[in-house]
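Input: one structure, supplied below.
Here the complex is missing a single protein chain, while all its other protein chains stay put.
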Amino acid sequence: MSGRGRLVAAAGILVLGFLLAVGLLEARVQEAAQASVKPAAAAPGPEKPAAVRPARERMAAYVILGWVWFSIGVLLWILRLRVREADRVHRMGWVRAGEAGPKRSEH
Amino acid sequence: MKALRAWTEDRLGIRPVAAFLAKKEVPCHKHTVLYYTGSSILFFLGIQIVTGVLLALYYQPTLAEANASVVRIMTEMPLGWLIRSVHSWSATFMIALVFVHLMGIAFTKAYRKPREATWLTGVLLLGSSLAFGFTGYLLPWDELSLAATKVGTNLPKALPVIGTWLTRVMRAGDDVTGDTLTRFFIVHVSVLPLALLAILGVHVFLVQRHGMSVPLEAERDKIKLPWLPFWPNFLLREAGVWLVLLGVLLTVAVFLAPGIGPQADLMAPAPEGIKPEWYFLFMFQTLKLFPARILGLNGEMIAVMIMMAGMAAVLLLPFIDNRPLERKGKVITGLAWAGLAYAVGLSIWSLL
Partner (left out) sequence: MKLPASLFSRRAFLNGLIGGWLAALGSAFISPLLKYIVPPTPEPDQVTVPLADYKDMAPHTVKGFVWGNKPGLLQKTEAGEYVAFVGVCTHLDCNVSFVAEQRRFYCACHEGWYDENGLNVAGPPPSPLRRLSVSVEGDALIVKRPE
């Protein structure tokens, strides 16, 4: 990956890490909120855990996730071929129009 | 197929639009990566609309049923918890990208002439996105969302003259009640979507009209940068970005699905550790820092007015930064970096 790509990826991971930290803290606060309410009021109703995921559906969710990531991998591979084709056509069109343009456009 | 296209063209006559888009160029330079932020925001907006409609199929926006209906979605409806989780996380991703998009435009000063109107509509879109987040946060009607909404709708009271009235408009009265919930719901699913789509239409039109902005130096030195055709070269790259974003979103949604707290009790004391969504944290912390009284005036009012001045500065940035290449422009860039550092720093501080 180029230097620029690495920078973008690092920034993205940093932002994501921040958001995940907030999300986890939020889950902890929700559990704490339920705990602090319990002694204050007489059990206001059935408590829900921080994450509600019916057991059977958890498996379905993992399967869907796996399939999505696999498809993304395949699609990115095909897209890369298609982008190379499009870039090649673009460069050819350039060269035909005139020799003034730079040889490569990479980003 | 060709006959169908001819039939449509005869009636809609949009070939000039298609021809225009076919010629659209995307310049390549060291900041080209920022061009991906706009369409990524649109991608997440699309996800929000789809998951939002799905949630609205079973959500009941009344005081008695709101919390229970969300619990029902999460426990009884097939993959309802995942749809809610995607909706919640996609909101976060979208607003994060709106901030990145705004920062990118601000630091490259892409708001300079002739793109001031694009910036104005953009800031309005930021406001709409934050309003979406604020109104949506109340809808599960659990203790945290009630407390956060009470605090959030209390803020306008600090404004002189119109403050109390504004709070009453937001809350449908003096207090947060079931009427507030109904009001927030209709704003979230009808008023804001209509407003957002209208402003977005203008924003996207202006972007196409003016084309992609190039870095200051290239414009000043009149360099013709290498370019890619938008269709299909750049769009295919965007599709790749969307796919990765989809994967990350789904992964986070599956493993960090939000829960739901107990139903809000209007009479109960506020729970521990309430805080707003992350995009309001820096404002939240700022308010906590301000002393109750400054020089005899209400501290909160001063804080809110300073925040409003900041928002006005952001809105009118293209007109303030009218000499981007000179020293004034560099000073403003420095201030923008300082503003970013402030917002990030205070957000992190509020979590500690």
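We just call them A and B in the order they show up, numbering each chain from 1.
Note that in this section contacts are C-beta pairs under 8 Å (C-beta built on N, C-alpha and C of every residue); 3 or more make two chains touch, one makes a residue touch a chain.
This one's a predicted model, so the numbers in the text were calculated from it and none came from an experiment.
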*Among B:45, B:83, B:100 or B:252, which residue is in touch with the absent chain?*
B:83
*Sort through B:28, B:41 or B:54 and give me the one touching the missing partner chain.*
B:54
*With the missing chain put back, which residues of subunit B would touch it? List them for me.*
54, 57, 76-80, 83
_If the hidden chain were put back, which residues of subunit A would touch it?_
60, 64, 67-68, 71, 74-75, 78-79, 81-82, 85-86, 89
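Throughout what follows, only the chains that are shown with their structure count from here on.
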*Considering the complex alone, what residue numbers of subunit B touch subunit A?*
28-30, 32-33, 71, 74-75, 78-79, 81-82, 89, 92-93, 96, 100, 143-144, 226-229, 232-233, 236-237, 239-240, 243-244, 246-248, 250-252, 254, 256-263, 265, 268-269, 271-275, 278, 281, 347-348, 351
*Residues on subunit A engaged by subunit B in the complex (per definition of touch)*: 4, 8, 15-16, 18-27, 29-30, 32-34, 36-37, 40-41, 44-45, 47-54, 57, 60-62, 64-65, 68-69, 72, 75-76, 79-80, 82-83, 86-87, 90, 101-102, 104-107
